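A short write-up of the structure that comes next.
For this depiction, one protein chain was excluded, whereas all remaining protein chains were kept in their positions.
Showing subunit A:
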Amino acid sequence: MNDSLDPRVNRLRLDKNDGSFKVEEGENWNVFEVFHQEKRGAHHEHVGCVHAPDANLALIFAKEQFGRRKKCVNLWVVRSADILAFDLEDEDMFANNPDKTYRDASGFKVMEKINKFKAHTK
């Protein structure tokens, strides 16, 4: 017995128990990841996701979910299923990173130059 109040669940008519049901084309919405750009030239940052029938409506929904407060100049959406990621158990590939400090971008004497430049332009 299905007691859901969600129209998306009720549309599936799970109570009608004739053994199987078919999901029609377009009936199943996708999840899209949303990336927000605060100013031109800045990186797009991941801010969350929306649920939509296609990329076009995902972008339209994203505008109100993630672009209606504070500064925003553009948004990206990408279908979550199109993102390729490593498996959780592959995390060990990164395990020794903290040991390889020689790869960290430190030790450059940039601050000196920056301070010198600042003093110069004052």
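Just so we're on the same page, a contact is a pair of C-beta atoms (placed from the backbone, for glycine too) under 8 Å apart; a residue touches a chain by one contact, two chains touch by 3 or more; residues count from 1.
Here is the rule we use: contacts and distances are computed from a predicted model.
UniProt lists the omitted chain of the complex under the protein name "Ring-1,2-phenylacetyl-CoA epoxidase subunit PaaC" (options: "Branched-subunit amino acid transport protein", "Acyl carrier protein", "ABC transporter ATP-binding protein" or "Ring-1,2-phenylacetyl-CoA epoxidase subunit PaaC"). The omitted chain makes contact with just one of the residues A:Asn28, A:Asn56 or A:Asn97: A:Asn56. Contact between subunit A and the absent chain runs through residues 7-8, 24, 26, 29, 50-54, 56-57, 60-61, 63-65, 68.
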